[in-house]
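First the structure, which I've put down as structure tokens, then a few questions once you've had a look.
One protein chain is absent from this view; the other protein chains keep their places.
Right after this comes chain A.
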Amino acid sequence: VPLQPTYRMEPTTYFVTSEAYKIIKNVLEKHLDGFQYNSKCCQTMTTLLSDDIKDQVRHLNFGRYKVVVTVFIGERKEQGVMVASRCAWDVKTDTFATYTFKNPSLFCTASVYGVYLE
């Protein structure tokens, strides 16, 4: 259902970064604690994690906010990795939260972006 413009000057509820951060942290720690990197399983694990995070963030009910969740899982083998992101948006209303989980066999970086629809 497409949303109509509200003509409001600002959102009624702002996206709370700390809540999103707590969700990411809980989801990653719950699923990945003691998990061994495995090429076949990690494929399904990444999609599972991102769907789980997205559903929980939606339940926080930040009205008129679109949610984008990205998850990266990599094997730890002494390689160098860099994950970076930039956004072109409205700094007053849009924000993000990110968390990196590490265990001896893998690392996992998850980010949630909340973008307001005017």
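We take it that a contact is a pair of C-beta atoms (placed from the backbone, for glycine too) under 8 Å apart; a residue touches a chain by one contact, two chains touch by 3 or more; residues count from 1.
Heads up, the rule we're going with is that contacts and distances are computed from a predicted model.
The protein name that UniProt records for the chain not on display, among "6-phosphofructo-2-kinase/fructose-2,6-biphosphatase 4b", "Dynein light chain Tctex-type 1", "Large ribosomal subunit protein mL37" or "AP complex subunit beta", is "Dynein light chain Tctex-type 1".
In the full complex, chain A touches the hidden chain at residues 2-3, 37, 39, 42-43, 45-47, 49-51, 53-54, 57-58, 66-90, 94, 111, 113, 115, 117-118.
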